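Note that this complex is displayed minus one protein chain, with the remaining chains in position.
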Amino acid sequence: MHVLEAQQFSREWLEGELFPLAERLAKGELVPERPLRDRRLFWLFYEPSTRTRVSFESAMALLGGSASGLEVSTHPEELVSERLEDRVRVLNDYEYDFILLRYHQEGGARRAAAVSRVPIINAGDGAGQHPTQALLDVFTMRQEIGRLDGLKVALVGDLTFERTTNSLAYLLARFDDLRLYLVSPETLRVRSDVREYLDEHDVRYQELRDLREVAGQLDVVYVTRAHTGRLQHALRFEPAEGFYAITREVMDLLPEHAIVMHPLPRGEELPPELDDDPRIACFRQARHGLAVRMALLCLLSPSGLAS
Amino acid sequence: MHVLEAQQFSREWLEGELFPLAERLAKGELVPERPLRDRRLFWLFYEPSTRTRVSFESAMALLGGSASGLEVSTHPEELVSERLEDRVRVLNDYEYDFILLRYHQEGGARRAAAVSRVPIINAGDGAGQHPTQALLDVFTMRQEIGRLDGLKVALVGDLTFERTTNSLAYLLARFDDLRLYLVSPETLRVRSDVREYLDEHDVRYQELRDLREVAGQLDVVYVTRAHTGRLQHALRFEPAEGFYAITREVMDLLPEHAIVMHPLPRGEELPPELDDDPRIACFRQARHGLAVRMALLCLLSPSGLAS
Partner (left out) sequence: MHVLEAQQFSREWLEGELFPLAERLAKGELVPERPLRDRRLFWLFYEPSTRTRVSFESAMALLGGSASGLEVSTHPEELVSERLEDRVRVLNDYEYDFILLRYHQEGGARRAAAVSRVPIINAGDGAGQHPTQALLDVFTMRQEIGRLDGLKVALVGDLTFERTTNSLAYLLARFDDLRLYLVSPETLRVRSDVREYLDEHDVRYQELRDLREVAGQLDVVYVTRAHTGRLQHALRFEPAEGFYAITREVMDLLPEHAIVMHPLPRGEELPPELDDDPRIACFRQARHGLAVRMALLCLLSPSGLAS
C-alpha cells in the first residue's frame, strides 16, 4: 500500500484501523514492543521540510526503527542529475522499508509508487496534496471535539497553493453533515478540483472573505500560512483585522468548545500572544500528528503489527 | 535541569557527581549497560558546529541512545519563518529527551528553557557561553594536572568574542587559589561581565599582551582561535611571535608538567609541527570531552542512571 492522496482512505479504515491504533499508541500502548524494530525509513525531499521529517523520524525511532534521508536541491543542474524513478529503485535495492517523498511537483508520489516495491508515503507534492497531514488533522478534530460528524469547519487563508487544506477538504468529505467554510481572498480561492469533489459528494460549503462572519458557529478554525515560495504569482494577502487571521476579536466570537488548528510553522495569522487560550490547539495537533504517523507506519508495515 | 551557563555548577556537583562519573565512563564502566537506551537527543543549531554535534551524537550512541537534528540558517527569511519557542515546543511534543541548542544570539538557551519540559543544553549562544565546553576543559585539567586548586592558567587569544573562554573563566572561579592570566590584544580583552565576576569572587587575574611573559610559571595554556564570523568589527590579531600563539619558544619556556589546550579547530596559533610534544593536549581534551558529555547526559536523564 502507498499513501498518495487523501481520497484513498475510507471512513471505515480511518475509524476502524488508523484512529484506534493512534489512540493506543498515544497512550503508550504497543510502543514498548517496538513493533518496527529494525525497519528503516528513507526520506527523499525535493523541498525542504523539517516538521514532517522530524515527526516521521520520531515515529520510526519510538517504534524501534530508524530513518535517514536526503534533501535534493531543485536547482536545475542537480535535478537533472538523477531521475526520481532511478533514485526510488536504488532505495528499494538498499532495502529501505518505507520511502517518504516530498516532491516539488504534483504527481511525484504517483511516479515513485509506479516503480517501488515498498510503500511510498507522499509528504507533499508541490501544490498537490499532503495526505498524512490531513490524517493527523482529522484525528486531532476527533480527539479534541469528540466526533467527526456534523462538524462546522472553517479553512482559512491561502486555499489555492496550500496543499494541507486540499487534502483536508478531501478527507473531511468522508464524514456526515459537514459544513465547510472556505475563507480566503478572492485571488486565493480553493482549487476547482476540490470544489468539484465537494459538489460530487454533496458537501455543503460556502466561500467567504471574512472569518468573523461565521466564527460564532464554528467547531474548528483551520488557519494556514501563505507559503511564499509557492506563491510567486499570487498576491500576498494581509492577515490583519480578522479577515483571515486569528485575533482577540475572533477568539471572543468563537464558541467555548471550538478549537483553532494550524499546521505550523505559523506567521502573523496566529499570534503567540493568544497561546494561553486553551482553544489554540496547534501544539496538541503536533502531538496528535506523532501518534497518527506512528499508527500509519505500523499499518503500512506488512508484519509490523500483530494487533 | 537545564544546562545554560557555567555559573550554575557548584564545585560539589562537579567533584561529587560529574567528574567521577566521567572518569568511570572513560574507563568503559557503565557503558555496556546502555543507560540511555532509546533516549533521543535533538540538536537544533542556528550556527554550524561539527565537533559539538558529533561528540554529543557519539555520547548518545555509546550510551545506547540516538541523535538527530536540524541546522537552521540564520538567513533573515528563514529565521523569521519559525520562532525558537515554537520549534522547542514541537520538539517536546515529538518526545525528544534532550534538546541541544546552539543559538546565534546570547540568551537563546534561556528562552528555550522557558518553554521546554525536557533539558535544554546550551551548545553556545552567540558570544555568550558554551558551558559544556567549560565542563570538559576543567575535567581535562583535573585529569592531566591531577588537581584543580592552585592552578595557574593562561587564557590566550580573542577573549572578547570567544565564548569558550568566558565559560571557562566562570567555571575555574569555583576553585581555590586560581591564578588567571588573560593574554589578548588590547582590542580583544576579556568582557567586563567576566572581569566583574572574577573580582566578586576574589580571583587573582592579570591581563597581558605577551604569553611569553608568564609561560614559565603556567600549569595550563588555553589557546583559542578568532572566530572570524563573530569578529566582524574587531581586528584580526596576529598570532605570530608567541604573543598569542604557541611557538617553539613558548614550548621551551613552559614547565615540563604543563599542558597546552585548544578547543579546536585550530589555526596558525597552534602549529601541527609541535604535536609530537606530549604537553600538547588538544586531542586528549577531545577524548575527555566525550566522557564528560556522556556523564552530563546520564545526569540530566531522570532515570538514566541508577548508579
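All chains are identified by letter, namely A and B, in their written order; residue positions are counted from 1 within each chain.
Here is the rule we go by: contacts are C-beta pairs under 8 Å (C-beta built on N, C-alpha and C of every residue); 3 or more make two chains touch, one makes a residue touch a chain.
Remember, it's a predicted structure, so these values are computed and weren't measured experimentally.
From the options B:L62, B:L148 or B:A169, the residue with contact to the unseen chain in the full assembly is B:L62. From the set A:R89, A:R179 or A:R212, the residue in touch with the chain omitted from the display is A:R89, counting the whole complex. Residue-wise, the contact with the chain that is not shown comes from A:S68, picked out of A:S68, A:T187 or A:Q206. Touching the chain that is not shown, out of A:R40, A:H104 or A:R195: A:R40 (per the contact rule at the top). By the touch rule set out above, chain A reaches the unshown chain at residues 38, 40, 42, 66, 68, 70, 81-83, 85-86, 89-91, 93-96.
Across the interface with the omitted chain, chain B contributes residues 50-51, 54-55, 57-58, 61-62, 66-67, 264-266, 272, 283-284, 286-287, 290.
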